[in-house]
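In this view, the complex is presented without one of its protein chains, the others remaining in place.
Letters A and B name the chains as they come in the text, with residue numbers starting at 1 for each one.
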Amino acid sequence: MSELDPRLEPWLEALRREPVARPEARARLHAALRAEDVRAARRILSPPAALAAAIALVALTSAFWLALWRASTPERAAAAKELASAQFVLHARDARSVSVVGDFNDWDPNATPLARTGDGVWSAVVRLRPGTVRYAYLVNGTEWRADPQAVTAYDDFGLPTSVAYIVPTEAR
Amino acid sequence: MSTRSIASVALAYVFGLILGAGDALAQDARLKKRLDPQTAAAVGALVDSAGALGLPTEPLVQKALEGQSKGASGEAIVGAVRALIRDLATARDALGDDVDVDALRLAAAALAAGATPAQLERLRPHRSREAFAGGLAGLVYLMSRGVPADKSVDLITAMLDARLSAAEFVSLQRLVERDMMAGAPAAEAATVRAQALIRHGRVAGPGGGVRP
Partner (left out) sequence: MTVMADEELIRRVRAGETAAFDALVDRYYGTCLRFAWHSLGQREDAEDAVQEALVRAYRALRRGRTPRGFRPWLLGIVLNRCRSHAQRSRRGRLLFKRWWEREDPDTFPVQPAHDADDDLDPKLKAALAALGPKLREAFLLKHVEQLRYEEMAAITGASVSALKMRVKRASDQVLAMLMEDGA
């Protein structure tokens, strides 16, 4: 039998006060509940029991387990996404060589050279994993330039760098 | 379950484990190959610690390789990796543990651009949205164009509330760039374009309508 020490009473009074709900929090809750309704409606339309059982069986094969393992960390899940094509373009009329150097080629200055088209326009198309990518252009092997068409990032080394976000293919 | 399928599951699992261990070894190899031994050891230790804390390690390795590629000193490289660890951890604190690596990297970039953790926290409720990383990319973009952080967060939150897609955040960037080239101030252009995208999203309904 626990008897409450009366000296605690005023403190308990403070603890028992119900906090006022914030409208944003209530709105988010409301949205989450409505999303639940949508999810529930979809479940009703899902395949009949027999087909569902067959699907469950197929899911026990190695492909499923590998995918599950890959999705088990955020980084692995990201790697499993489909590659997207990105075009890198730089206007550099007087350049003798241009390459794009970034996360996707381990910042190797020689890995991804751009090709010159007639007008001083240099370009390359690269298959990239969707997501965040940091990169910069290297002109004539010595001069670093950010991409004028992308966000210029703070690079820690005093040199221009760009950051871009490649949208996953499904989301386009 | 048949013996064959059990075997194939086991094989896939072992294969997966090897791949996972291989990841760690490969990272080490890149650092050892490109950095001087002292810097490679220091960075390797930082990467290991960060990994043990559940932070993504690939961005850290890439930061070191970026420094090497740009001819930075070992000290500068180690400093940059530490700063990135701090920003990633702060971003994770602000946004929660369940945010993916792309969103975390963008959030770290926002912090480096001057956003405060409190400002990032305002985006936290939206972290389960599919377009969340796209929204953060939009935030980094707006801030890089000089739109004040609070205003940027206001606009991005409104767009996330309206369930706009990642592609629509990219559209925002394109449209604001265009407006700025025509002389419009960034904050104004951003507000107008964001509101238009939100209105358009409402009319078209989720996932529908023509993309600008």
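The rule is simple: contacts are C-beta pairs under 8 Å (C-beta built on N, C-alpha and C of every residue); 3 or more make two chains touch, one makes a residue touch a chain.
Only a predicted model underlies this, so the values are computations on that prediction, with no experimental measurement involved.
> Looking at B:Pro37, B:Gly71 or B:Pro117, which residue reaches the missing chain?
Among B:Pro37, B:Gly71 or B:Pro117, only B:Pro117 touches the chain that is not shown.
> Please pick, from B:Arg34, B:Lys63 or B:Arg92, the residue that touches the omitted chain in the full complex.
Answering carefully, the residue with contact to the hidden chain is B:Arg92.
> Across the whole complex, list the residues on chain A that are touched by the chain not included here.
Contacting residues on chain A, toward the hidden partner: 1-2, 4-5, 7-8, 11-12, 14-22, 25-26, 28-30, 32-34, 36-37, 40.
The definition used in the following text is that only the chains that are shown with their structure count from here on.
> When the C-alpha atoms of chain A and chain B are each averaged to a single point, how far apart are the two points in Å?
6
> Which chain B residues qualify as touching chain A in the complex?
1, 5, 8-9, 11-13, 15-16, 20, 30, 56-59, 62-63, 65-70, 72, 76, 79-80, 83-84, 99-102, 104-106, 109, 112-113, 125, 130-131, 133-134, 136-137, 140-141, 144, 165-167, 169-170, 173, 177
> Give every residue of chain A touching chain B within the complex, in rising order.
Going by the criterion above, the answer is residues 24, 28, 60-63, 65-66, 69-70, 74-75, 77-78, 101, 103, 106-109, 131-132, 134, 144, 149, 151-157, 159, 161, 163-165, 167-168, 171-172.
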